[in-house]
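Single-structure report; data block below.
The other protein chains are all here in position, but one chain of the complex has been omitted.
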Amino acid sequence: MNNRTPIIELRGAPHLRKAPSVDQIMRNVVYALLPICGFAVYQFGLSALALILATTLACICTEHLFCRLSDKPTTIGDFSAVITGLLLALTLPPGFPLWMAVVAGFVAIALTKVMFGGIGFNVFNPALVGRAFVQAAFPVAITTWTPAFAPGRFTEFIPSTLTLPFVVPKSVAGWVERIAVDGYTGATPLALQKFGDGNLEHVTTQNADLFFGMTAGSAGETSALLILVCGAYLAVRRMMDWHIPAAMLLGAFVTSGGFYLVDAGAYPTPLFTLLSGGLMLGALFMASDMVASPTTPRGVWIYGILIGFLTVIIRLFGGLPEGVMYAILFGNAASPLIGAFTQPRVYGTGRKKATKP
Amino acid sequence: MQPDDLTFIFLNAFIINNFVLAFFLGLCPFLGVSAKLDTAWNMGLATMFVMLVSSLCAYGVNMLLVEFNLEFLRLICYIAVIASAVQLVEITIKKVSPELFRALGIFLPLITTNCAILGLALFQTFKEYDFLQCLVYSAGAGAGFTLALMLMAGLRVKLDLADVPSISRGSAISFMLAGILSLTFMGFAGLGGH
Amino acid sequence: MADLHHKPTPITMDTFLRGIWKENPVFVMLLGLCPALAVTNTTMNAIGMGLATLFVLVCSSALVSLLRSVIPKQVRIASYIVIIATFVTIVDYAIHAISLELYNALGAFIQLIVANCVILGRAESYASKNRVTKSVVNAFGIGIGFTFALLCLGTVREVLGSGTILGYSLFGESFQPWVVMVLPPGGFFVIGAWLLLFSWLKERKQRKILKQEETARATG
Amino acid sequence: MGLKQLLGLGKATFSHGIHPPEYKAVTGSKAIRRLYFAPEMILPLSQHFGAPSIPIVHEGQEVVRGEVVARADGFMSVPLHAPATGIIKSIGLTRTARGPRVPAIVLKLHAGVSQEVLYDSPQDTSEMSPAAVIDAVKETGMVGLGGASFPTHVKMTVPEDHKVHTVMVNGCECEPYLTTDHRVMLEYSMDLFAGIQVAMKATGAEKAIIGIEDNKPDAIKALRNACPADGSVTVGVMETKYPQGAEKMMIKALIGKEVPSGGYPSSVGVSVFNVATLAQLGALLPQGHGLIERVVTISGPGIEKPGNYLVALGTPLRFVLDQLGFQGDARQLIVGGPMMGSSVASLDVPVTKGVSGILILTEEGISKQIPKKTWPCIRCAYCVQACPIHLNPSELGMLAAKRQYETMEEKYHLNDCFECGCCTYVCPSGIPLVQYFRIAKAINRENRERAA
Partner (left out) sequence: MSGDVQSQSPPMPSSLSMIRTLGLIAMISGLLVVLVARYTEPIIKEKERLALEQAVFQVIPGVVQATATRVSFALSEDGLVRLDEETGTGEANLFAVYDDSGMLMGIALQAAAQGYQDVVRTLYGYDPKCECIVGLVIMKSTDTPGMGDKNTLEGNRQFMANFDALSVQLAEDQSRLAHAVETVKHGTKTGIWQVDAISGATITSRAISRGLNESAQKMLPLIARHLHVLKVNN
């Protein structure tokens, strides 16, 4: 082409871009999750590995399938389905039957994402909806915990893992008894604390154990330190809004601290609250899900604190030992409202002008 | 907490056994009036108000019926009382505050056919609540209805801007949303239960 | 509507069938959702609730239609409500007498049939304007449509949620029930799934028609 | 931001904004040089904001450099002067940078003429009344040289109910690549101070602040030294951040006040002028010259001789680029800065009053910058944290995608957006937010006009 004939192609300003693209962000979240997955596999062995693979594959396949069905180009390239799959696996008990994990993955993508128009429109965190669904559907299987660092975990599966589809999983009680050593039992620190022996004595796990992940629990929630480090990686790279985890941890800390001050005998210490259960994982990787959280600076704080508060309330007074999942889902549900009431004050408009919903 | 503790009664109606999300009561307005935030808010307020009034009326009527051993007329009386209570509320609001009437007016007739109101009256009778408990129960139910309605409205406004696939557009997506909300509220089960 | 009295339209198959599919109260008109979701965690409950509603619907339609020339316009809604409440009370007692178990399972939702907009809607928009036989035939159609919808929901929920149908085990002991289906969220999910299925079928049909038209145009 | 300022840690600035790479080193150190005259000049009649000028010459007429060739059409308009001595070739439609054709005068230069300005009427502004100063400014045809091309005399006319106490001189030049203001401040500082005096006189302000970003320490130092001893003119240093040079942002940074939404800087007692504008004014007014040339940064990886050049207005881009060694095509060409400038529709468009820079980017550079794919908004809120006006571009963008333009205006303050491009710059989904907003505003304006 003659370079004297200009090619008319008007591009709008700005002509500079800086941001990481969506797939870059998503890929980095995956990188940040990989060490946690690695630790889960190290801790729980083959079953955790199978679980992670199962949910991830289920999520990817579901997304691909629906894209094919609706004649759209496949969207699995943006890694968001992978994130959903990994997060889902990390929140499930390590011995969770694989077929149930696949159900969870399918529900997560189909119900929360595809249904609403794909990435960017999932008003709830898909992984959590998937988990909440299987929690309601298979309440027994999802509260069956197995001990960490079981001997022979790299050579054999936890018996419940390989349950046939649509079949009740085998009881793992006998297996746990056989392999349990050094006092590692299947009970999670939270369950011990809540349903501890007798009605009054609460058994609390050592904070150091919680910090380094030497306990039973969901596949990827056990090591607070590792999760913090991986989350910090994202926050430093500005691929996660650090305000949300900060607000959520603050909310949980203050709420549980308040109760602890009122009655130190009945309530766990705030530190225990922060380190136990899925609070860390939820705060750093799920509540901070960009799509389902508010976009306004003030809204982000309210959202985080609300989730932290609800988590503690459900843990202390609810029927379940763990409340992070429900608290975050509630936060997701409330985030449009929070957003509507906390629109930023626009430059040059009155200071007190509240935006009417 | 005891099951007849006032706080527990409130929480129970408010979030644990939310009228809309656990009992499916008041689904028509829940799906119909949740497209916008301000209408949802007004509808919630109107419902809460009517709930309070009709719950107290139903309490009185039930006392009379039990007194005269006429329990078999309960349903007929309740529905009549609720319908007239709504009318009365409408007239009173119109007189007292025309402004409020303008905001709530169009919702009031809708409320008459809202099964949550009748459901509230029936539940409180089955649970044999006393006057104060009825008051708290209806306040909780109304607040719970408003909460569910507002959450739904927020989500729907957000989804208005989404590229929702054509087959799930409309009511299907509302039901799925309600389902996820209901799933979320299951987390509150057992709250204060020990 | 005045001339409806003079020139009654004949009863056709459509009077009856309309309510079952084209104007299905639950799937199309989205009315009466409260009982449709609240009690359909088992097929038995769904049938019970469906039949109870059918009964109230038919009886109240008949009575309203019978009294349609007597009831003054101003008090018509009040009259309809009283009539409906009467039949609901009757059904309530009847179910209580027939089966305690069903009565306990349905609970307050039998009495809540009163607030089911399907019934009041039929009375107001159909029975008050048509002859008794026609109203009854139409009410039958609507009632069966309602029961059918409840069955659609109830069967799916019971089969998945407890692995049984009408209480009989389908898959044997080893089946893992999906408990969520008999819980409230399951109700929402199942009706949502049915609606999705229907709109998918509709869309496919439309696409087919479009394609046919296109090929017709191309060849013709 | 507020906290930092309170503790005296940070430099004066506004909240939010972005830090794009500067790319200023190449041209910032090069002195301004004059460019050759092109054989043919194109003078669009609308080089300013407001009504186009009305030609007062006819085809075939000879004009002298500096002569008025088109007069102002009313108050919101400025006259146009001949940039060179020559003959009027035609008066008709010609292309512009943004695409649509506009009426223009085409001037054919006489070869071998000295091109000295012979058309002037020296005057002394210090003896004139403010109104007379404003008239004199209008006669120079001066517009804002920062890019907006808003007639300077209009800006100097303070609304009756407002009082201006400060003239703010905008030397931020926050757009990457551009260094014209930087060079002007260094090389024409005396003219600048003269211009500041004119502006102060016209607006009735008692003091003036020259706002400069801290990435130009030499300019800060030079101007500080040159400031008059009475303290009426000071230099304010601001953090280097985009869009620090936007009026509203600079006012916020320097005096901490916010211009009310929909209002003018004069509502908070401020008038803002670009340094290049005032420097030019300071040079032109005493001699009664018209605006016929300006300093343009020509930069970017696609040009052999980047630098700051004094270019006669009306010079076609093709000529400029030929002179400086460019072999590409129009796709890599941007008129203005990279953040707010536009890519050009044709190489035949001329340099006009508002052109502060011509950037030649490489095709690879562009394709690396502009995302190949657009994702739906993932609500990352980067844009919310970038918008200097504190809008919610994410929400606005979603509304725009659904064509809910009225809601955007009523609920989300669309009209406060000044299209700085920060939101698009940071958007990981590659959503062309600014373009959306531009379209939305245009459609709303159209609808309003249709309704009226």
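A, B, C and D label the chains in the order they appear, each numbered from 1.
Heads up, the rule we're going with is that contacts are C-beta pairs under 8 Å (C-beta built on N, C-alpha and C of every residue); 3 or more make two chains touch, one makes a residue touch a chain.
Owing to the predicted nature of the structure, the values given are computational and were not obtained by experimental measurement.
Looking at the complete complex, one finds that the omitted chain is in touch with A, B, C. Among C:L17, C:L67 or C:L151, the one in contact with the hidden chain is C:L67.
Of A:T143, A:N207 or A:T269, it is A:T143 that touches the chain left out of the display.
From the set C:T15, C:T89 or C:N138, the residue in touch with the chain omitted from the display is C:T89, counting the whole complex.
Summarising the interface, subunit A meets the missing chain with residues 139-140, 143-144, 173, 187, 195-199, 319.
Interface with the hidden chain, as seen from subunit C, comprises residues 63, 67, 70-75, 78-79, 82-83, 85-87, 89-90, 93-94, 96-97, 100, 104, 161-162, 177, 179, 182-183. Summarising the interface, subunit B meets the missing chain with residues 1-3, 8, 16-17, 72-73, 76, 189-190, 192-194.
Rule of thumb we're sticking to: only the chains that are shown with their structure count from here on.
Contact count check for A-D and A-C (C-beta pairs in contact): higher for A-D. Annotation: 41 Å between the Cα-based centres of subunit A and subunit C. Chain centres here are Cα means. That of subunit A falls 33 Å from that of subunit B.
Touching of two or more other chains is recorded for residues 111, 117-118, 120-121, 133, 136, 339 of subunit A. Within subunit D, residues 376 each touch two or more of the remaining chains. This structure has the following touching chain pairs: A-B, A-C, A-D, B-C, B-D.
If you check the complex, the residues on subunit B that touch subunit A are 37-38, 41, 150-151, 154-155, 157-159, 162-165, 168, 173, 176-177, 180-181, 183-193.
The touching residues of subunit B, counted against subunit D in their complex, run 160-163. Chain contact summary for the complex, subunit D toward subunit A: residues 18, 20-21, 98-99, 176, 248, 252, 258-263, 327-331, 334, 336, 338-347, 359, 361, 366, 369-371, 373, 375-382, 384-385, 388-392, 394-395, 411-413, 416, 419, 421, 424-430, 432, 434-435, 438.
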